[in-house]
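I have a structure here, written as structure tokens, and I will follow up with some questions on it.
A single protein chain has been omitted from the complex, and every remaining protein chain is retained in its original position.
Which chain is which? They are A, B, C, D, E, F and G, in the order written, and residues in each are numbered from 1.
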Amino acid sequence: MDRLQIEILLSAVSSGDTSVEDALNKLRHLPFEDIGFAKVDHHRALRTGMPETIFAMGKSPEQVAAIFARMAAAGSNVLATRADSAAYEKVAEVEPRAIYHSTARAITLEQSAPVRGKGVVAVVCAGTSDLPVAEEAAITARMMGNDVELIADVGVAGIHRLLAQRDALLAARVLIVCAGMEGALPTAVAGMVRTPVIAVPTSVGYGASFGGVAALLGMLNSCAPNVSVVNIDNGFGAASVASLINHLD
Amino acid sequence: MDRLQIEILLSAVSSGDTSVEDALNKLRHLPFEDIGFAKVDHHRALRTGMPETIFAMGKSPEQVAAIFARMAAAGSNVLATRADSAAYEKVAEVEPRAIYHSTARAITLEQSAPVRGKGVVAVVCAGTSDLPVAEEAAITARMMGNDVELIADVGVAGIHRLLAQRDALLAARVLIVCAGMEGALPTAVAGMVRTPVIAVPTSVGYGASFGGVAALLGMLNSCAPNVSVVNIDNGFGAASVASLINHLD
Amino acid sequence: MDRLQIEILLSAVSSGDTSVEDALNKLRHLPFEDIGFAKVDHHRALRTGMPETIFAMGKSPEQVAAIFARMAAAGSNVLATRADSAAYEKVAEVEPRAIYHSTARAITLEQSAPVRGKGVVAVVCAGTSDLPVAEEAAITARMMGNDVELIADVGVAGIHRLLAQRDALLAARVLIVCAGMEGALPTAVAGMVRTPVIAVPTSVGYGASFGGVAALLGMLNSCAPNVSVVNIDNGFGAASVASLINHLD
Amino acid sequence: MDRLQIEILLSAVSSGDTSVEDALNKLRHLPFEDIGFAKVDHHRALRTGMPETIFAMGKSPEQVAAIFARMAAAGSNVLATRADSAAYEKVAEVEPRAIYHSTARAITLEQSAPVRGKGVVAVVCAGTSDLPVAEEAAITARMMGNDVELIADVGVAGIHRLLAQRDALLAARVLIVCAGMEGALPTAVAGMVRTPVIAVPTSVGYGASFGGVAALLGMLNSCAPNVSVVNIDNGFGAASVASLINHLD
Amino acid sequence: MDRLQIEILLSAVSSGDTSVEDALNKLRHLPFEDIGFAKVDHHRALRTGMPETIFAMGKSPEQVAAIFARMAAAGSNVLATRADSAAYEKVAEVEPRAIYHSTARAITLEQSAPVRGKGVVAVVCAGTSDLPVAEEAAITARMMGNDVELIADVGVAGIHRLLAQRDALLAARVLIVCAGMEGALPTAVAGMVRTPVIAVPTSVGYGASFGGVAALLGMLNSCAPNVSVVNIDNGFGAASVASLINHLD
Amino acid sequence: MDRLQIEILLSAVSSGDTSVEDALNKLRHLPFEDIGFAKVDHHRALRTGMPETIFAMGKSPEQVAAIFARMAAAGSNVLATRADSAAYEKVAEVEPRAIYHSTARAITLEQSAPVRGKGVVAVVCAGTSDLPVAEEAAITARMMGNDVELIADVGVAGIHRLLAQRDALLAARVLIVCAGMEGALPTAVAGMVRTPVIAVPTSVGYGASFGGVAALLGMLNSCAPNVSVVNIDNGFGAASVASLINHLD
Amino acid sequence: MDRLQIEILLSAVSSGDTSVEDALNKLRHLPFEDIGFAKVDHHRALRTGMPETIFAMGKSPEQVAAIFARMAAAGSNVLATRADSAAYEKVAEVEPRAIYHSTARAITLEQSAPVRGKGVVAVVCAGTSDLPVAEEAAITARMMGNDVELIADVGVAGIHRLLAQRDALLAARVLIVCAGMEGALPTAVAGMVRTPVIAVPTSVGYGASFGGVAALLGMLNSCAPNVSVVNIDNGFGAASVASLINHLD
Partner (left out) sequence: MDRLQIEILLSAVSSGDTSVEDALNKLRHLPFEDIGFAKVDHHRALRTGMPETIFAMGKSPEQVAAIFARMAAAGSNVLATRADSAAYEKVAEVEPRAIYHSTARAITLEQSAPVRGKGVVAVVCAGTSDLPVAEEAAITARMMGNDVELIADVGVAGIHRLLAQRDALLAARVLIVCAGMEGALPTAVAGMVRTPVIAVPTSVGYGASFGGVAALLGMLNSCAPNVSVVNIDNGFGAASVASLINHLD
């Protein structure tokens, strides 16, 4: 309810078309309905094709399937992240069109085309161990209407392979760079481009990697000025930020 | 040296206009001269008005002044961050046009107009304690060619003041949100907009704030999907990322 | 044994009704019997209906059932927290009246009505993941004689939903606010009320949430002056403190 | 602006006493003016005598004095915490009635009597090193209208001294217990009473006390169910929570 | 090889009974054979009845049984700590006299009486959760020839129960105090006695207990001057130190 | 007040020599006066020559001097630890007999001979950097009536120097071993003796020594079964424990 | 492609033997192909017998077997580390010549003799718990062409056993020393030799060993100047460094 609607309502009261009681009822929830992001968001998601998302970790397969079905029935595109195959099996029973992406541990359903971003979102990672996070980012970005290029198997200890991808890196409008261990890849990539780099530390490693903390600290301390960071293993969040940037006019 | 230049060179060798030795000399440094960001960067900074920057912390006033003078003489716009008044006094001796921003602890010199970004970069912070970091971000963003709006004195514990700034927040193309203590402001702001939010934890606080670690963790764990994070007190880095986003076509 | 009893005893010695030896025997354990919280506590629990509690985590189902049965036989109300369904099955065998609350992982038995608190204890949490801790707090508070209102699904990233609960929040005499991830909800709630807020960090999250540490630090650094904090996932402790406050005359 | 006021306004529009434009102007800021804590708080502080507070750490003596003078001129009671003697000297120049409490590092000005709490707030600490935090809590609680009893020099390693204070502990309606080092005092005190205990870890100690972290962890892990915790050295926050509890009807 | 043996050898060389070459051979390994703790230790263990010990955690049941059997065959008393029932079953097959202590997770075999310590080693703990560590300490101390008194179910939050044990605490020559959670019990006990207290943090707890770190820090920061500390859950180590002290003449 | 005294009092009441009121007055504080460590401690300190101690860190020179003078006037031996030369100068003004030990940062006054321990307390450290802590331990132990041998300049990286001290190490009844950096010396020493070793981590080091944490962890994880640990830099505490052990009959 | 090859190519263009187009094609990838470690590495591995390696942890048995088979087919020596027996079974199906080293958790295949190092690599560890890491280092070093001597069962708490190995330690050209718990062994060994010591912290321990962190910190703080450190449990990395040193001419 925006100011125009309030003006119309007040005019109706002024003219006697609406009683004071009715107007009062409409206005009483105003403090928050006017703010009203939630409902707008709901409508907007349907209109723009942005997916509704489910963070499946810590939910039972039945719970995931129930939420998935409800969202699908509302006509939304749906994305479930951190979902294992058991969750997918339950989802598939209620929504056979759902697709499982096993490396990314994601379940998707696309019922309408999302609004397209302007450029390419490149997702970069060092090796096969980082692929689950990188794939989660890639699938999320695709579900949000972005062209995605996945560049795997480049690393700081083999600079030549990274340099070989220079054209692809420069062609992207936004970059997502996933790395575990020492987490240096985002800095190296960021030094080669002039676009925003979203760094995603992964929990890949052992010993003093402390479940991704070493990579996280490395990325936060990046000497490149075009790097910002999201939580460990948060491929979804990185893709959300990257998609927002890529949809800027 | 791009492919066109190599093609020309090879043609010259083929035609005999260039000797094998001369071509070899030109090509021998190819692996890195071709990549050649450094020189291009230098030229580009001058052409676009992007500032050359000095991180003054840990440098003597004399060192800061010497670097500042050299950059100024090259015609560049110059930005020194984390500079105290002693550093500024030395800089002012060699470059009287330099301006000191005491809250931001920044020294600036603008000799040419930078390329303008498309929208507004809003810099948000909770209180006076976070102002040094917020001002560093604001001045950096301005030096990089962005319209900047600084919104101070809003906080999570006083939601109404935050809501009062709703229009200003929605008007920005990118947001930088600085917060110390519990670091919850970026999440609250991010929930009110649909634009990228760069979160900057500050070292403001005491006890279990651990010099900004509490705020950093809060921001990394944000439940809002449009938040990415930079290092503690890194107003400069946040502004660099925000400016890149704001300059995207 | 209070001073009156000592006075009576001394009078009996003075009058010869009690021998020195007998008085000595009665007094020898005085240093701790006089303090005697334990026994009084026991009587008081029965008289006021305060539950005896079992922390079931780390105990075998058999152990939980044995303790539960003994407390029930003594006429007490009984509350077992952190109890899985296996523990409940063993308890149900020995005490069929026991009720299992699966989300809260709690087993309860109410044999007498507890003394009522004065107002409402509101338990607030952000989402379904925090519900186990919030429900533990709610059930504990109810067992301790408080009216409880559970307000779920409000969060800092969606301020409008929080504002919509403003009346319910203002109506409570004490609030318990549970949150994982960045743990900002207690601060946002505390800014809307003038009553004490007991903050409970939950272990919900991943990566840099460090099992609830990010939320804990956020709450300890709250800029709201009406927040105090209990241990991660300690819904029981928060409810105990809240109940004490709510029972103050 | 509550519903009654909205009803009156709507009636005025209905009757023509107020134009649509005027009503629109009054309603347009409704979403936040209705929430309007800030203004109410301001009025309420004056009415109830609650002090306006300044966190002086990190502010210059001139800044502290300027804020202090402004608050004093508004008729408020004023409390500045973490203020050194240099700050006090500047404050005394602009407000000679201000009093400095050197151990507590607090400056106070009381212009009107605050609304009284119902019982006594007891502030307990182990030794002279914890006194600055305990005194900050005591002065804050007094400024907020509470009778305060300060019990110093009791510790876990000398249980008899603690037991000697049993009557005073039992007489309090709320307790604030400050402790550094191993932070065990709140648990020991909490075991002796049936009232809420606000535990304040202090940064007193060395080595593995880690600036108060050992005490903080000890308090968070208290086995007593009536303990909640605030940030390290946060005597002000503990007193704020205690005062709120003590003012409950 | 002690000095006497060297003297005899030199005399033999002097008298010609031993050639220079033979003496040289015997002496060449002197630097370490003379130090020779290992062999002496072996003999001493047999002579004094000190047990040979096996740290079973991380070893397979078969490995534990094999080592146990070898030590038993050598006539030694044997103590295996951190042994589960599977390990005991394998040990019992090869050494039917072995006894399993399930709470302490220890396997013992006593073939000869150890040299007796002078006084009593008291082992104190707060509750049933700390019993495994306390029992490990108690059994270890008994195997090393000490009279042991186990005092369970005393805690800092119930001082009266602790005071009730005052005589038993004062009667001990050395105390071992085990506690998890906030780890305050050793300090409280140490304040009641004038004997050395060996503090053992246990991993009992959840959330901010961090697997015993909170208790460890609390004990290291004890304000009592008669407390020293061993590793988390190290009941064996505490008993070893206590036994050494109790065997001092 | 022991049982005998209570018996006498009761007899006096029985005989009428003491009125009920008087007896009641004497008994009313019984719960803690009977425990009465404090007063006994006071008397005992004078009788046994145990020093009263002042932890000077964080106290002003004037405060240290005032406490020192009061203790000296009571006839006690006095030990002030962590005292700088400024503190000593103030102490010397009020008590000229006081002696300053600059390396140990300790001030001592011995007015009567303490009760002697049975054997030698050896204090071992690696190098000059650890000497302040080792000297604090040595002086404390001497003030408590122990023969002390200080063995400096032995380290794990130079085993031969350590072995050269083998006789001195074996001659001690208790050992205190101070070490910073990697903190391995206590383990190496403990492997050479069969007596209790009190390990003191020192804050000597840089970088990943984390102010003594590396040494502390090393000592807590010692594979030698005769090591227990005190807080970082806590030479006083180590000496207190060692003295207690050395005074055991 | 080295400079000689470029010179030849340019000569061919000059002479007309190669067209400009063909030369351009060959040169276009020059920036990275010239650096070209990857391909050279591949060739070099075959020529020198250096093993191709697989980090099996986190890979399925099928994945390990597939990679192993591909490398074996290329004629390479192959080393898989962190491989459990399930992985080996799958590998053995596709490559029956593969050998499983169960303690080291390594699978090896040697098809050609690697270039030999100059001296002996000694691998030292304290006990059976550290053997998996030590064996991983030993097998890796052997696969890389080094003579390896494994010295187990020496420790800091039993210096004599360490001294008994003095000759073997002095005979090595490089040493790898693995230790968990307090991690002091590398320092003790380094003090006995004048050769580089690669220290490997192991995750052996419990409680305050924090999964190898205590050992890691101990090694980083070593007072011996010939120690450098690798990640926790990184036997492979230590052997790689040691082998490089041992192959230096």
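Details
Here is the rule we use: a contact is a pair of C-beta atoms (placed from the backbone, for glycine too) under 8 Å apart; a residue touches a chain by one contact, two chains touch by 3 or more.
All values reported here derive from a predicted model rather than from experimental measurement.
Note that of A:Leu79, A:Ala104, A:Ile151 or A:Leu220, the residue touching the chain absent from this view is A:Leu220.
Among F:Leu10, F:Ala72, F:Ala104 or F:Ile159, only F:Ile159 touches the chain that is left out of the view.
In the complete complex, the residue from A:Thr18, A:Ser209, A:Ser228 or A:Ser243 that touches the missing chain is A:Ser209. Looking at B:Thr108, B:Ser203 or B:Asn246, the residue that reaches the missing chain in the full complex is B:Ser203.
The missing chain lies against chain G, touching residues 35, 37, 118, 163, 166, 173, 191-192, 194-196, 198, 216, 220-221, 225-232, 236-238, 240-241, 244-245, 248-249. Mapped onto chain F, the footprint of the missing chain covers residues 128-129, 158-161, 163-164, 166, 204, 206-209.
Across the interface with the omitted chain, chain A contributes residues 126, 155-159, 162-163, 181-184, 187-188, 190-192, 205, 207-210, 213-215, 217-224.
We take it that only the chains that are shown with their structure count from here on.
Chain centres here are Cα averages; for chain F and chain G they lie 50 Å apart. Along chain D, residues 31, 35, 37, 158-159, 163, 166, 191-192, 207-209, 213, 216, 220-221, 231-232 each make contact with two or more other chains.
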